[in-house]
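Note that one protein chain of the assembly has been removed; the remaining protein chains are unaltered in position.
Read from first to last, the chains carry the letters A and B; within each, the first residue is number 1.
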Amino acid sequence: MILNNSILNVEDLVIRYVTEDGIVEAVNGVNIKIEKGKTLGLVGETGAGKTTTALSILKLIPDPPGEVVKGNITLSDIDIMKADENKMEEIRGEVVSMIFQDPMTALNPVITVGDQISEAIYIHQNVSKKEATEKAKEMLEMVGIPGNRLGEYPHQFSGGMKQRVVIAIALSCSPKLLIADEPTTALDVTIQAQVLELMRELKKKFQMSMLMITHDLGVVVEVCDDVAIMYAGRIIEQGTLEDIFRSTKHPYTEGLFNSIPSIDDRKAKLKPIRGLMSDPYDLPKGCAFCDRCDYQMEICKTMKPEKVHFSDTHFVECHLYNKNKDFKLNNGGK
Amino acid sequence: MSETILEVRNLKKYFDTPKGKLHAVDDINFSIEEGKTLGLVGESGCGKSTTGRVILRLLNATDGEIIYKGRDIRTLSKNEMRELRKEIQIIFQDPFSSLDPRMTVSEIIEEPIKLNKLIVDKEKRFERVIELMDLVGLSRRLINTYPHELDGGRRQRIGIARALALNTKFIVCDEPVSALDVSIQAQILNLLNELQEKLKLTYIFITHDLSVVNHFSDDIAVMYLGKLVEKASSESLFNNPIHPYTQALLSAIPRASLDNKVEKIILKGEITSPINPKDNCRFADRCNYATDICREKEPELEEVAPGHFVACHHFKG
Partner (left out) sequence: MSQKHENENIKDIMDIKKRSQWADIWHHFKKNKAAIVGMILIALFVCLALFAPLIGDYQDDALKMNIRERLQAPNADHWFGTDEFGRDIFIRIVYGTRISLFVGIISVSIALSIGGFLGSIAGYYGGKIDNAIMRVLDVILAIPAILLAITIVAALGASIMNLMIAIGIANIPGFARVVRASILSVKDQEYIEAARAIGAKDHTIILKHVLPNSMAPIIVFSTLKVATAIMATASLSFIGLGVQPPTPEWGSMLSGGRAYIRDYMYIVLYPGLAIVLSVLSLNLIGDGLRDALDPKLK
């Protein structure tokens, strides 16, 4: 067993939402493994199942309508699937915390920023209120906000500052795993650069593992070690940064790269992926990406592709590589 | 040379707030030639959206001139303005709140045609709606669906179809792709590009994302706290950004590539309040090069190279 080194291990996770209009197959057999100190980028479009996967790690899937059909989640040697609510309350914040996309709604508007940070510390660590406040001040300074702003309310902070506060709260109990759900999407570019820089520093400082959910491959380059590309509830390609960026294998990953307007090459024409993501109420029998794929073959319509491994770190789920592992996509990576 | 279709001179828009005058747009000048695209770039709160709305007279300017085809939009009567609205249109950022949730796709696209009595015959109008839906790549079977049943990309297509329904010549695109997923974003950008070529449209493309305008614009104007800080052709701006703010903006964009790493310029602090600004360089507080003069005097926008304008004390000629 090489489990010892991994902080998070998700195996064959299947989650669906039962609604009156039908069943949404949100996550269909996802495997994720994150080692200590590493950052995995989970990349995909809206509705790909990224956030659902993340919430299931915290056991926060609303039930109903959500339902974890099967799968195992091991978080720092704790079996999440078997943990009860009391146990989960202990785990959240201390072992794993989450940063949400919108810093405006993640903070309670009527409680001071200091109290919001120290609350988490007070609950999880055996300290006095005074010590908790002292620690909160430390955390605030660590994320680059003067400690004397402890007594201010969230509305007195700007968007970027709020996201820093959210990060301070998430890190206040030094969790082993930090889940960041599009932490910079709501921020301006210059502020995004500041926050990403901060997250990089903190990650190094705390030796923390991170699951970074994003739709922006640019953000991935900034902070991640490994990348998992998610489409229609499955991880369709996974590898190290090098694997994904230098030898892109899946047509969808290639499409994602081609969709990004390049800042350095003005003449490059955008080649978007055509069409839309398949209806999650009614996923196709074969490969879910089949309808939008430029390399579509007969077999794609009827059979789900199996994993094809290129190295210990890099695999793809695509029929193109069944017979010929050396198949080359038109554009490769970047 | 094509003709100048729109010229904005000394445009100002102030809002009264309890704390004082908010200088959303403060004395800006630019012009656009017919069939071209001007990218208006800046962070939230810099006044770029306000500029777009003032040009369309959805907000009334405080001072200045907005000259469209030789006539000052600000002096037009209500009826003349209504006539002009057939030519100048807007595409909104949020494809969720910009469509009336109680109207179907066809009703939304039809509305401008109906209101302006362009086509009175019902069947002909319907044909025009279909034509517009084809033009923007909306599947015909969606004609009677409601916006909330559709995804962001399709909704944005509805918004584009609505903007094209009249005899549109000029469109203010207010962050039309920033609420969309990357793959959909590229589809919409390509669509806007095709439409521009096909219909000879002129765009003002408002965005916070320089990489988007890079693909799109002929000229780019960078705004900071109500002021233009740099204005140049795209070519010149991207190859040779001069203003420290433009440089920082360019470097801050996350690049989806392992090669050509760019040294990040991390700015200090955040955008300051545009309420009662002082008479200094508005970027001075965050600027890595700021000296005493920057904190005392406001720099003028000056031409430092042919067609390349910069407002910075440190780069004069």
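Everything that follows uses one rule, which is that a residue touches a chain if its C-beta (ideal position, glycine included) is under 8 Å from a C-beta of that chain, and two chains touch if they have at least 3 such contacts.
All values reported here derive from a predicted model rather than from experimental measurement.
A.B. asks: Can you tell me which of B:T50, B:Q187 or B:N214 touches the chain that was removed from the display?
C.D. replies: The missing chain is touched by B:Q187.
A.B. asks: Could you tell which one of B:K69, B:K86, B:K264 or B:H314 touches the chain left off the display?
C.D. replies: Missing-chain contact among the listed residues: B:K86.
A.B. asks: Would you indicate which residue among B:G70, B:P101 or B:P306 is in contact with the undisplayed chain?
C.D. replies: Missing-chain contact among the listed residues: B:P101.
A.B. asks: Taking the full complex into account, what residues of chain B touch the chain not shown?
C.D. replies: 53, 56, 58, 82, 85-86, 89-90, 92-94, 97-102, 104, 111-112, 115-116, 126-127, 130, 134, 137-141, 143-144, 146, 148, 159, 162, 165-166, 187, 190-191, 194
Quick note on the criterion: only the chains that are shown with their structure count from here on.
A.B. asks: Please work out the Cα centroid separation of chain A and chain B, and write it as a whole number of Å.
C.D. replies: Whole-Å distance between the two chain centres: 32.
A.B. asks: Mind pulling up the chain B residues that touch chain A in the complex?
C.D. replies: 43-44, 151-154, 181-187, 189-190, 208-212, 214-215, 234-235, 238, 248-260, 264, 266-267, 270-271
A.B. asks: Residues of chain A touching chain B in their complex?
C.D. replies: Answer in residue numbers: 45-46, 158-161, 188-194, 196-197, 215-222, 241-242, 245-246, 255-264, 266, 268, 270-274, 276, 334.
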